[in-house]
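Below is one structure; the comments refer to it alone.
Every protein chain of the complex appears in place save one, which is left out.
Each chain gets a letter, A and B, in the order it is written, and its residues are counted from 1.
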Amino acid sequence: MADIAIRAVRKSYGKNPTLHGINLAFASGEFVVILGPSGCGKSTLLRMIAGLEDITAGEIAINGKVVNRLEPRERGCAMVFQNYALYPHMTVAGNIGYALKVAGVPKAERLRRIEETAKIVGLSDYLDRKPAALSGGQRQRVAMARAIIREPKVFLFDEPLSNLDAKLRVIMRAEIRKLHQRLQATSIFVTHDQVEAMTLADKLVVMNKGVVEQVGQPLDIYHRPASIFVASFIGSPAMNLFEAAVDVDGACLAFGGTKMPIDRALAGRLGARHVTVGIRPEQCVVAPEAKGVSIKVDFVEELGSGRVIHSELNGHPFAASVDEHTRARPGDRITLELPLAQLHLFDQETGRRIHVDLEPRAVSSAASHPTLQAV
Amino acid sequence: MDKRAAFRSWWLPSLFALPQIILILLFFYWPAVAVLRWAFTLEPPFGGAAEFVGFANFQEVFADPLYWNSVGVSLAFALCGTLATIFIGLVLALAVDRQLPGSAPFRFLYILPYAIAGPAAGMAFRFILSPERGLMASVNATFPDFWNPAKYGSHALLLVIVVFAWKWAGYTFIFLLAGLQSVPRSLIEAAAMDGCGPIRRAVDIQIPLLAPTLFFLLVIMMTEGFVGADTYGIVARTTDGGPNHGTDVMVYRIVEEAFRGLNYSGASAQSLVLIGLIMTFTFIQFRFIERQVHYK
Partner (left out) sequence: MIQRTPFANALTYGVMIFGFLLLIGPFIVIVSGASQTFQQVNAIPFSFVPQDRLFENMGAAWSRANLGTAMLNSFVMASLVTVGKVALSALTAFAIVFFRTPLKGFFFWMVFITLMLPLEVRVVPTYAVAADLFQPVRLLISAVTGFEVSVDWNLLNSYAGLTLPLIATATGTFLYRQFYLTLPDELAEAARMDGSGAIRFFIDMLLPLSRTNMLALTTIMFVYGWNQYLWPLLMVTDPQYKTTMMSLVALLPSDNGTPDWNVTLAGSLIIMLPPLIVVAVLQRWFVRGLVATEK
């Protein structure tokens, strides 16, 4: 159990900066997920916490103690690697117990702890096997057991599920969550999969291009994305984004021939400018004619529980999730209502969210739509 | 060349590398410097002060027609030997790669000549291809003097090339077979779907894809032919450089010059020329390997 503080941490390889000043604080026992596309620096950050990567500037503290210059073994972290990094010439028992062997734990105690740990992850029957004779899921469990046995203060997971098939991934996700509830150790989990991130995290950190875009609880981030990047990265199908002009005199948002009336005072506050408007596909509502925007259906994706209609709005691709009773064929025209309360506005220059409530009543309606599409 | 995870220490790797570094300094760099020094000085072989003579040693070497003879012999030896080994290795590898029933033992057997030392092989071939006994005697009985490596330089050269090719064919075979086996099975199957028979597939698909391996072997075997450990041994024990300097390859000449003629300076100058040649080969190979990495 440990809290972690990351203060103004930077990392450069030669002249190429990969992390531009990261500030984060994780509470003891928290399950933190760092989410971002590949190359955003999330793994580098994790490896810096582990002590596998030098810190160019700034400091990392575990339990209040700055660990910048400590060897990995002195930091009390355990790590599960993406490719598991099992020792191929050792048995499962040998792999799990290696850290204890290095630490000089007597053999009898070592064996006892290996067996205990193996029981937790359900590997008791496989202790004599070599990693090559295990399935992907079992290897994953060995990697976890290897981390658990050390009773670390901090668990680090570096995309541990990305080598598994879809079904196994769901199972292992649940197991990791259960394990965390049982061990209550601070865990940091790095992934590029937003579903994994949403389902696992107590606290979600979204990173892009070496900076932290947003930190918060998963649902907060889903409902109030702080930037265009976060908005488009979280949620599936992705949030629709299109350009609109704020018409102060007409008190409306204008895009592609549609004028959407907004509060006059609000329009004044926004000023005459172009903004990026976002709406999640699942929050578009099929409406009778003249009550919304009319679109032409390009193609339809069947999901079984519903369908996704793909089309175009104002020159941007536009998707809408509808229920299975809504019929649509390519070429049909459909009218969609875009509820004001569900619109997100972003500044075009900075890409940041413009914090306004287009329709103050919307808060309750947002809460009634906690839809999250699983892939 | 770089691995990501590295241990941080400067004295530990230095300590680990130390034994080999010392050996290399002593038996590689120091001699390499000595070659340079000797090539430009004239030194009495044992004792006495060396005198700087500039390029005089080289001029002397280049003025000697026997030196140019040895260059020609080496070139012929290395080139013919290389082409022969690669050709034999390629044909055998293509055959074994088809994995017809019963081909496994051949794959094992072809490699065996590689284990034999050049000089030992040379001596055995002195008997096997002797003009008076062994396999060629019957031919010579019908056509007198058809084959006599003790008398004709060209025959002797052919003989040492045969020994070289025999010893190294299995070696190229290993590489080419490995190369063939790394050609994706699906490519062969695609060609079969396109209606190619086995021979057509070999010519159109397999051999072009082997180009990197073939090039690698070309460089390796040329180097081996010019300066390889066995080249000296093969020549010394098969023909002694004769008859009439017919198999006087460059390495053989250098060693003879140095240890029989006691002409260190001349030998060093010749070594330097040879070193230049090897470096050129290696450079070409490095360039090529770089390009190969580029392809992937």
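Quick note on the criterion: a contact is a pair of C-beta atoms (placed from the backbone, for glycine too) under 8 Å apart; a residue touches a chain by one contact, two chains touch by 3 or more.
Quick caveat: nothing in here was measured; it's all calculated off a predicted structure.
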*Looking at A:Ala61, A:Ala85 or A:Val248, which residue reaches the missing chain?*
A:Ala85
*asked:* Among A:Gly58, A:Pro72 or A:Gly256, exactly one should touch the missing chain; which is it?
replied: A:Pro72
*Candidates B:Leu42, B:Ala56, B:Met123 or B:Ile207 - the one touching the absent chain*: B:Met123
_Missing-chain contacts mapped onto chain B_ = 1, 3-10, 12-14, 16-17, 19-21, 23-28, 30-32, 34-35, 38, 88, 91-92, 94-96, 98, 100, 102-103, 106, 108-121, 123-128, 132-135, 137-138, 141, 166, 169-171, 174-175, 178, 188-189, 192, 197-199, 213, 216, 223, 227-233, 236-237, 251, 254-255, 258-259, 264, 267-268, 271, 274-275, 278-279, 282
*If the missing chain were put back, which residues of chain A would it touch?*
50-52, 71-73, 77-79, 81-89, 98-99, 102-103, 146, 150
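Operating definition for what follows: only the chains that are shown with their structure count from here on.
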_Distance from chain B to chain A - Cα centre to Cα centre, in angstrom_ = 59
